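Pasting a structure below so you can have a look.
Rather than the whole complex, this shows some of its chains in their spots.
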């Protein structure tokens, strides 16, 4: 129909769609799903990293980790706000997260076992996130694009910080180097899985590309990530846990081994090592906090009533 | 000219402050990812970050003053439990959100006049630390104070919890204002105000907040004490086991 054609024309002309603009229901739904998922990932992502705040090995690292986790909360906040412009409330999104209806990045269903995991998450997980997110700064939906600009700036700082942790470990004592290598071994494949299924198996890909919500396919982004990351790891003397990983001169990019999609789907479907615990932690925070949220609301209403009574009396 | 203090006395004074900030910052950071709402998942690490930052500045300076070549991490991580000299308030377990916010209000309402007093410290380095910290603590007073009001004057449930927190923390207030030989020497040298003189300022902060929150002040029949002599509660040992875990397990490494 004409509306869809006109809408697509705006997209093709690289115009930004804004909250009050008309938009196809599918576009709105796709964005709500994607932004919500992205926001949830930031929130759930606080847990594996938060796990090492009290045990950070130096005060400097403790402060940096606190700041990072705080940033993630902040990203969650911008993203929920961006989603709210599409007519969905933070409560609704939270309930979808807790009920398991909404997803979050599966990588956070792996545990952080050692301090090096904090480095690996910054380097690999934030690194992969940035690959996904940089193109989103040009996403057709204005509020999302603008939120991503701010997010990307901070994420790239986190990525450098994570890499610096890995470098410090890799150049440290043998136990530290071993810790760094072990973290890379455990986080490498899940990081590659962060880009989602192969393009051929991806259900949301084509339409999102057309609407310029996405600008690169999963496989394109994954390849970029591998190409950017492998030299970084090699530079600090770490080995990637993939015997098939090697530079392919011809294609000017790395070849790499097959991803274990069974594992991917198992974790997506809720059977990763930490799925239950992550949701349980968020559920507990939500339930334990109910009385606080209710009190804040009740207090705000009392204040308002008092102000109005005072105004009436003054009139 | 003001009297001077020995390295030992100044170090002792700095360590008390530094340990207070490290320990209460640690407690706040335990909330990370578990707060009652997203805004607090931002605000609590934010305050913890301020507190850890202040602790770092104090430990670094303590290390310099002490003159034994210990850096901030060696002092923060590598002492024994009985050598930590934080006040007992700082180490109290989080309890519920009301309890945590009231603890934070008390600590901030004690630190705010102390930092303000140190703005004009005869010790220029400390005055510099105070200048930064004084701005940060004002936010802590405001943020924690607002929550004490909201919860005190919120629902019956939140009022009940807030009152329980007032009751539970009452015995840990007096210790903040203790004076001893260390503080006397510090006062004499014009380094910092006497904690004992800060009580009116503390009350001027907490009083109006309690009034707005509809809370009654509870005077403890006996205040608990001992933190400044390293006599802590049983919970601190577990906190230190976590805090020190990496430094103890991998001694002498750079992170």
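The first chain written gets the first letter, and so on, giving A and B; residue counts start at 1 in each chain.
Throughout what follows, a contact is a pair of C-beta atoms (placed from the backbone, for glycine too) under 8 Å apart; a residue touches a chain by one contact, two chains touch by 3 or more.
Computed from a prediction, not measured in an experiment: that's the story for all the values here.
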Number of copies of each distinct protein chain, complete complex: A x2, B x2
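Operating definition for what follows: only the chains that are shown with their structure count from here on.
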Approximate Å spacing (C-alpha centroids) for the pair chain A, chain B: 34
Of all residues in chain B, those that touch chain A in their complex: 22, 26, 29-30, 32-42, 45-46, 48-49, 52-53, 55-56, 59, 72-73, 76-77, 96-98, 149-151, 153-155, 157-158, 161, 239, 242-243, 245-247, 250, 253-255
Residue ranges of chain A touching chain B (in the complex, touch as defined): 43, 46-47, 50, 53-63, 66-67, 69-70, 73-74, 76-77, 80, 90, 115, 165, 168-169, 172-173, 175-176, 281, 284-285, 288-296, 298-300, 302
